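Yeah, one chain of the complex is gone here, protein chain that is, but the others are all in their spots.
Then we have chain A:
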Amino acid sequence: MNNHLGSWQIVHIPDKQPVPPGQQPTVSMFASVIDPKHANTIVRRLNQVAPLEGFRHVKRVQKKFLEGGKTQLSVLICLACDNDTQLDNVPSHVQELINLYQLSTSIVKVCKYAPMSKAEWEEQCKLWPTSYHPPTYNIDGITGFNEEDMQLVFKFMQFAVDLATSGKNRVVNAAVIVDPSVKQLIASACDQICAWKDKTSIDYSCFLKPESITSDSDSYRVAAHETVLSNGLSNELRQPYTGVSCLYPWRWTEKQQYSESSCYWHPLRHAAIVAIESSAARDRRLLPDLGNIRIKSFELDPMKASPTSSPAKRQRTICDNVDNDESAGNQIFHMVDNESADNQIFHMALARPYLCTGYDIYLVWEPCPMCAMALVHQRIRRIFYAFPNPNAGALGSVHRLQGEKSLNHHYAVFRIVMPEEVLHRCKTDVAKTV
């Protein structure tokens, strides 16, 4: 089972556009060479009168090795104003220290933000030394990936890849919505822009336990020569994959082969949109409408900014225990008979999942803006995708919705880096077994 772990990687896609390591924003500071004999005293004093607030990643002292085995110590004194190379605005305590030790100050550039990667850190240290703490993926309360989490994440992604490559002729995008708290598949879909049989034919049969998904370790064996990239985030695929809707959203007009009369076609039925529809249909079926219950609740006027609104978290209750049961809705209704109606209605309201709150989605390709925004609307918690979308990707490639602060919901985005060969695996496997 460890085969794939060595080759597949989970990479967090941050809210902010990563800049090339050599182009990180900097600030100007006053610095001075100091006599090593005075280093302790000066640093202690500076930490009192001019602490480097907001620059915890920056080291106070720089040590340089000079020719002849000598070392030279420099110390950061304080922040310098832009265009101000004079010491006019320096606080008086700092000025006293400069005078006392007869420091000759100069301006140095220091990186403004803590490094996010080793490459960034190495670049930063060329200017002035900083410290680097590798990320732990502890993002917005979402815990890191332990061995078990990773196995599950890879398993669901493998399922999405299998769906995407299951077509006769070509690879499409696929979406798999999962409730990670109970490790359950909620909905899955492929792109349906060319063949959508009927509105009633939405596939509801997606209640697989992850165990039932093909999980032989061979299926994870992938090419050993994965090219590990400097930032791990961009690699070009060798094939165009023109069947992937999110990659070519504007190409639907060129398609002529839709002629089967029993099929609708629909340029907007990208995999994520279809999966959301399927998940909503499941929701309606398992938890029928509760009538005219008005739950007093509150969402701010969309016209106004909402600094105070905090996203309510999904309440996890009895529903999870009956999720697999077709009559879940009925069971809940039975329980109403036993308790006071008001109280029970309140519990039922809590029990009902709010859209896809708490759910994850697995996509083979980074979604376009339509799909990415649909996933914001439907309150998906985490998005995992395998291949970036340089044409229209909305999670880092062209746009970066996870970093749009004004949106009322934010998901965490991860890329699962894997070799392109996984997209060809299915066909060869089928060929072998036939």
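The rule is simple: a residue touches a chain if its C-beta (ideal position, glycine included) is under 8 Å from a C-beta of that chain, and two chains touch if they have at least 3 such contacts; residues count from 1.
As a working rule, contacts and distances are computed from a predicted model.
The unshown chain of the complex is recorded in UniProt as "tRNA-specific adenosine deaminase", chosen from "Protein odr-4 homolog", "tRNA-specific adenosine deaminase", "Eukaryotic translation initiation factor 3 subunit I" or "Glycosylated lysosomal membrane protein A-like".
Residues of chain A in contact with the chain left out of this view: 236, 240, 248-256, 258, 264-268, 273, 276-277, 280, 283-284, 293-306, 308, 310-315, 349-350, 354-355, 357, 368-374, 376-379, 390-392, 398-399, 401, 404, 406-408.
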